[in-house]
Structure formats: structure tokens, C-alpha cells
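Note that this complex is displayed minus one protein chain, with the remaining chains in position.
The block that comes next holds chain A.
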């Protein structure tokens, strides 16, 4: 089974909805409290970026079931302005909104695998996986 569940991000409170669904999924898969908090925080960062920089988008969850490990895949997609220089936004402290600029590099550290695909003018897709250990 590899079904996907998604939460649309349109208003600020949708971030909370995405976070809650992600935490529930993480609990089901068997993550401990600390990893649940890491996953919820990563979702919060990705969802807020969608809300702030793209306006709308969605956060989807997929359970990963490899032969020897289980995990949670989080996919954040939007049709916003996209990111021109990916290595720049991955630098700690880089922000265009007066924030802390720690969101994306933070998500990379909170999760085990992290991948950005972005088309300037078309949108952004970020995929991040956390494995159960």
C-alpha cells in the first residue's frame, strides 16, 4: 500500500492541519516523540513557505515501505514563483522576507533525505523523507 494523502494550503491555519495529519501519519508508522516533533516542524516550515511565497499549494504524505525500512515521505508542491538559486536558499540565514532563513536548511537537517526541484516562474516541489530507526 502506497496511498497518498494531501492537505491543501490556502490560509495560515491550513499549516496546522498539515502538521496534524503529518504527525498522525508519523505516529501510525511508529516514529518516536522526538522524530514526530522533527517531522511536524519540517512540515510546518514547508507549509509556511508555500503560504508565504507561493500563496497556495499542497502538502502530501506517503508511507514508505522498503524491504528493510519504513518511513514517511513528505511532498510540498506549489505553482508559485519558484526558486532561482537553490544553493542560495539552502544557506543558513538566507531570507527574502525578513525571517530567520533557517527553514529550508533546517528541514534538510530534520529529515533524512531532501530534494528540491524548482522551475522559476512555474513552481517548486520539495520531497523529504524520514526513516524509522
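The definition used in the following text is that a residue touches a chain if its C-beta (ideal position, glycine included) is under 8 Å from a C-beta of that chain, and two chains touch if they have at least 3 such contacts; residues count from 1.
The definition used in the following text is that contacts and distances are computed from a predicted model.
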item: Listed names "Amino acid dehydrogenase", "2-oxoglutarate ferredoxin oxidoreductase subunit alpha", "Carbohydrate ABC transporter permease" or "RsbT co-antagonist protein RsbR", with the criterion being the UniProt name of the chain not displayed; value: "RsbT co-antagonist protein RsbR"
item: Among A:29, A:73, A:110 or A:126, the residue in touch with the chain that has been omitted; value: A:110
item: Of A:21, A:40 or A:89, the one touching the omitted chain in the full complex; value: A:40
item: Touch residues of chain A, complete complex, unshown partner; value: 12-13, 16, 19, 33-34, 36-38, 40-41, 44-45, 48, 92, 99-100, 102-103, 105-106, 109-110
